[in-house]
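Okay, so here's the structure we're looking at.
For this view, one protein chain was removed and the others were kept in their places.
This part shows chain A:
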Amino acid sequence: MSIRRYALAALASAVFAGSAIAKDYELLNVSYDPTRELYQQYNAEFIKHWQQANPSDKVKIQQSHGGSGKQARAVIDGLRADVVTLALAGDIDEVAKLGKTLPDNWQTRLPDASTPYTSTIVFLVRKGNPKGIKDWGDLVKNDVSVITPNPKTSGGARWNFLAAWAYGLKAGGSEAKAQEYVKELFKHVPVLDTGARGSTITFVNNGQGDVLLAWENEAFLALKEDGGADKFDIVVPSLSILAEPPVAVVDKNAEKKGNEAIAKAYLEYLYSPAGQKIAADNFYRPRDAKVAAEYAKQFPKLDLVTIDKDFGGWKTAQPKFFNDGGVFDQIYTAQ
């Protein structure tokens, strides 16, 4: 009897004392394909950081990876993600719109439009660059064959497409010229895989194509892998796009699991020098100026257009370019 009373008292004090008492956290981070290594490293670092302030807490972080659009749909359909870290803002917009699990203005809640790290689109070519590819204009030369995933099914491929469009616009001076350029470019594409990893397999393992349009971090990874540096070179074009993969807390899910505070801290810590360094080590461009200066050698400077300034954000770009009947469909159906 007395034992039970004691236990009850202990339970009550645990409830009221709140943060002073050890807690078990289980956080689910739903991300896209190429961030696997990045978050493995970051999770360990974050748990260390959290336990410095709350030494008795137990923190377990699970990661889920897949195509960005598919991951967004999983969260919409009920996957209990505390945070989403996806390939493009458009996908998180849909989670907000269809899932109603986070507010529409989610992107204003963290610095730099909720994008702690960025990347860009570069060319991966065969060693020695036998076709002499230096810039976007070289991709539409006679015998060059280009590998890129399908922008209809791959978030990464949408960045590729918009980077190509930006070049076409700058070189040609008009939207009509830009469309001509991308149409010509896609005539040089023999295979449209459904995701970025599929395209990498097509280019690296199956030996298709002379150039792979890839995220900078994916291109670096390909070089880092066994013998990759002996087989491929990275070519940085004169102009590309600032690929901004954003992050957000999924409020409703985090609330239900009592994870609001730790989920917020998890994303905020990405902006700390330690978080920024891990991003840079995994070949994502850091936002922090100091860390960026440290890694300046790794990331060559180039002209970058942005989705918000040059394309009016995903809310404009997605329907214009990629939805049914958009520019991408016109390239293939109006022949």
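Everything below uses one rule, namely that contacts are C-beta pairs under 8 Å (C-beta built on N, C-alpha and C of every residue); 3 or more make two chains touch, one makes a residue touch a chain; residues count from 1.
The rule is short, and it goes like this: contacts and distances are computed from a predicted model.
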Hidden subunit of the complex - UniProt protein name among "phosphoenolpyruvate--glycerone phosphotransferase", "Dihydroxyacetone kinase, L subunit", "Carbon monoxide dehydrogenase" or "Sulfate transport system permease protein CysT": "Sulfate transport system permease protein CysT"
Residue touching the undisplayed chain, where the options are A:G69, A:P116, A:P246 or A:P286: A:G69
Selected residue (touches chain absent from view) among A:L79, A:I201 or A:L302: A:I201
Chain not shown: contacting residue from A:Q41, A:N129, A:T153 or A:S272: A:T153
Missing-partner contacts on chain A, residue numbers: 67, 69-70, 73, 76, 94, 98, 150, 152-153, 190-194, 198, 201-202, 205-208, 322-324, 329, 332-333
